[in-house]
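Before any comments, here is the structure.
This part shows chain A:
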Amino acid sequence: MHGFALIVRRDLRLALRRKGDVLNVLVFFLVVASLFPLGVGPEPDQLRAMAAGVAWVAALLAAVISLPRLFAADLADGTLEQLLLSPQPLAVVVLAKIAAHWLCTGLPLALVAPLIGLQYGLPADALAILLASLLLGTPVLSLLGAAGAALTLGVRGAGALAGLLLLPLYVPALVFGAGAVTAAMSGLDPSAYLALLGALLAVSSLVGPWAACAALRIALD
Partner candidate 1 sequence: MNWGGVNEFLAMGGYGFYVWGSYGVAALCIFLEIFFLRSKRQKS
Partner candidate 2 sequence: MKPDLFRYAAPQAFFPVAGKLIPWFSVLAGVLALIGLYIAFFVAPTDFQQGEAYRIIFIHVPAAWMSMFIYLVMAGWAGMGLALNTRLSGMMASALAPTGAMFTFIALWSGALWGKPTWGTYWVWDARLTSELILLFLYLGFIALKGAIADPVRADRAGAVLALLGAVNVPIIYFSVQWWNTLHQGSSINLMAAPTMAATMLAGMLVMALAAWMYGVAATLARLRNIILERERDADWVRLQRSAA
């Protein structure tokens, strides 16, 4: 546990030194969400119907562009190899990095998303469900994202490639997350969707780190 906390603190410290990177992702999220009305028109009912999907898709895209940060910097300065060689189990290292990544990316996204909901005219209870769905869903994006980032480590065109690999895998989170909000708006009970998101989180927390560890070893052997 001590190693876990150390790595989380280290990654957070590094992220705070480069606040720009973290803020870029957040601003990207807001910009993308603001583009849709410009594309489809400001009609309030249409926007309200689209809101959940737009917020979620923007979150997926923001997650994808934030991923290179996860391993690339450590690869460049040799830290990653050190981490692999350390007595710390690699799974702990990866989980710690994912946790730090989520704290800098997913969590801010989830907290800011209600603003987008307001832009799109979502009612208060839907805003709450949007927040909840993203709080549950963004860790999934980070967990699976780590696998994508590790698989494309050091590869030419890694950013776009990781996106291509991850976006199909993100579909269940998108469906359940946006679905929860849409259900709440139609007066249905969103708890089934949130429960499914929870199940997805459980599965991803096993599958994602496994794949990321395997991919890191493959990349650095």
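Keep in mind how these were chosen: all candidates are chains of the complex that A comes from, given by their letters.
The criterion applied here is as follows: a residue touches a chain if its C-beta (ideal position, glycine included) is under 8 Å from a C-beta of that chain, and two chains touch if they have at least 3 such contacts; residues count from 1.
The shown structure was predicted, so the numbers you read here are calculated from the model rather than taken from an experiment.
Peer 1: Pick out the one candidate among 1 or 2 that is in contact with chain A within this complex.
Peer 2: The candidate that touches chain A in this complex is 2.
Peer 1: Which bits of chain A are touching candidate 2 when the two form their complex?
Peer 2: 144, 147, 151-152, 155-157, 161, 164-165, 167-169, 171-172, 175-176, 179, 182-183, 196, 200, 203, 207, 211, 214-215, 218-219, 221
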